[in-house]
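Here it is, the structure, as structure tokens.
Part of the complex only, each chain left as placed.
Order of writing sets the chain letters: A and B. Residues in each chain are counted from 1.
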Amino acid sequence: MNFTQDDLVAFLQPKAVIGYYGGTIRGVSALDTAKEGDIAFFSNRKYVAHVASSRASIVLVPENFDGCHDVSRAYFKVPNPSWAFAKVCAVVEKERAPTAPTGIHPTAIVDVSAEIAPGVYIGPFAVVDANVSIGYGVRIGAHCVVGRGCHIGENTCINPRATLYANCWVGNNVIIHSGAVIGSDGFGYETIDGIHHKLPHIGNVIIEDNVEIGANTAIDRARFAETRIGSGTKIDNLVQVGHNVRVGSDCLIVSQAGIAGSSTLGHHVVLGGQAGIAGHVHIGDGVQIAAQCGVPGNVPGGNVLRGTPPMPINEANRFYVLRKHIPKLFKRVEALEKKSQPYP
Amino acid sequence: MNFTQDDLVAFLQPKAVIGYYGGTIRGVSALDTAKEGDIAFFSNRKYVAHVASSRASIVLVPENFDGCHDVSRAYFKVPNPSWAFAKVCAVVEKERAPTAPTGIHPTAIVDVSAEIAPGVYIGPFAVVDANVSIGYGVRIGAHCVVGRGCHIGENTCINPRATLYANCWVGNNVIIHSGAVIGSDGFGYETIDGIHHKLPHIGNVIIEDNVEIGANTAIDRARFAETRIGSGTKIDNLVQVGHNVRVGSDCLIVSQAGIAGSSTLGHHVVLGGQAGIAGHVHIGDGVQIAAQCGVPGNVPGGNVLRGTPPMPINEANRFYVLRKHIPKLFKRVEALEKKSQPYP
């Protein structure tokens, strides 16, 4: 990376610039660890004290920030400092990444019946089974296993060592991280006389466009029909998605959350880390579920919930404050009881 | 699939049949997405409205169901509609699956000392180490690693990309899903002067017959002796089983549950999703632990628990109802206190 301030002004088009840094910007950094020649950004209020003490040469700040006092550096006022910073990082990322290889590594095993579009990369030891179709520009990392009949859309990237069981359908521009397992059998048994008999799972998993799936996440195939992840939804690491679940578009599902079988999420739902959704329930559009919250039933759209079982966020916050005073409440009731007995 | 109603009557032997569908059944489907020519089933009361509106041509219903009114379709009354439906799905599954291959893929690495029974399939890039024994009809998927000295019983299926560390013992008819890790070292350290010294883990993992283990689940080997999963127990995805744990037979352990070291579960225990069992405790036969429940101590057989720490389910349900009224309770006590002070 090798930017002058003028280069960055042209690239980021800040609303205002305060100060001037005449050197070269060579690195991206956090405010507190930056050194001269770095660009950094400020957006989380928690770290406001870091702006004044930072040694960054250019600092991206919100438009309404009024702490641009240090004459030895430049402040760029931008609508979204984090996003502006991301654009600079994207340049670094591009510089660092080697030219993306294409072609099929000689050790990969690709079934003759697979349809492979141009511009595809298939890495060492990857296994692509019968009747798979792979779209333009797809990258399949080392050690991936793509089961028979899978479809993988254009420009999708499957990182090393992910598995797709048979007949899964993955859209365009999807990113799947290492260790993710897509299409394993759902946890479905019929218990007869105490013995759990396995239910056949002949459905599949559909992953729509622009989804990202984290490391070691598991998404089970449907018993029949489909398990579906809607377009633009982002799923973090170690998440469980049960069979026949349907997730809407543009949801965020944070690490270690779990969704039990046959539940449905609307659009723009947020599940916090380690949150759990019971089976056969519906979570409406725009619902936000706090971390570790356990949800046993339906939640209408727009609710923000916390706790297990969940409460509206304000009610939960209130309860958690009062919870501390419950021991004292017992004493207060005891005192009242004593008082109310005139002749003890 | 290509069934007439008569074929299905012969195959499923319903207790009663209402109506007649003269066409061909070609698909399995949910009630609400079925089209003509599909078979569907009704068992979860939640979806009762779907029966009347369904376009399925044959509907499997419980024997006591009285909503069989639509003359354009047939209703089969069966003792267990879900299980009858599963039998039809099993036919579809069999039709769809290619002939199961046998033999050792030329890229697999199988140590010369391994004993491989007839009828075994070992997939591409699988690694089978020294002194492994593999029983009749076993399927080992691509990229599996089977450590030295492991035993794998008859007809067991290990899906692609699972790992067995050395000396694990797996019974007959076991299914292990992708990404599962069996026999990794337990989390055992001796802390001396603040430094955590690793304890050797020379035990192993025993998986009895008819067990299923989900994707990305981890089962640690014993410090010495064994970690054991009892016959017929089913373990979902992303579950943690600590070192020296002993799980009885026919348990159900739902996704993301965890069992800490040296704990024992009896038979027919159910752990809900994200439930946690502390170390060195015993959970008796038939205990049911609700989702997200954290269990710090022993639980006698037959209990049904919810909450963290857990309460008997009725007590927990009661508490969660009252919890909403606790803010008001504070106000009620305050009012009583005011009243009880005659001269404020």
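Things worth noting here:
Assume a residue touches a chain if its C-beta (ideal position, glycine included) is under 8 Å from a C-beta of that chain, and two chains touch if they have at least 3 such contacts.
Predicted model only: the values in this text are computed from it and were never measured.
The complex is a homo-oligomer: every protein chain shares one sequence, and counting across the whole structure file gives 3 copies, of which 2 are shown.
Criterion: only the chains that are shown with their structure count from here on.
For the pair chain A and chain B, the distance between C-alpha centroids works out to 26 Å.
Residues of chain A touching chain B in their complex: 109, 125, 127, 130, 143, 145, 147-148, 161, 163, 165, 179, 181, 184-185, 187, 189-190, 192, 194-202, 216-218, 220, 223-225, 238, 240, 242, 256, 258, 260, 274, 276, 278, 280, 292, 294, 296, 308-309, 311, 315, 318-319, 322, 325-326, 329, 332-333, 336, 339-340.
Within the complex formed with chain A, the residues of chain B that make contact are 28-30, 33, 44, 46, 80, 82-83, 86, 89-90, 92-93, 96, 98, 107, 123-125, 141-143, 159-161, 175, 177-179, 212, 214-216, 232, 234, 236-238, 250, 252, 254-256, 268, 273-274, 291-292, 308, 320, 323-324, 326-327, 329-330, 333, 336-337, 340.
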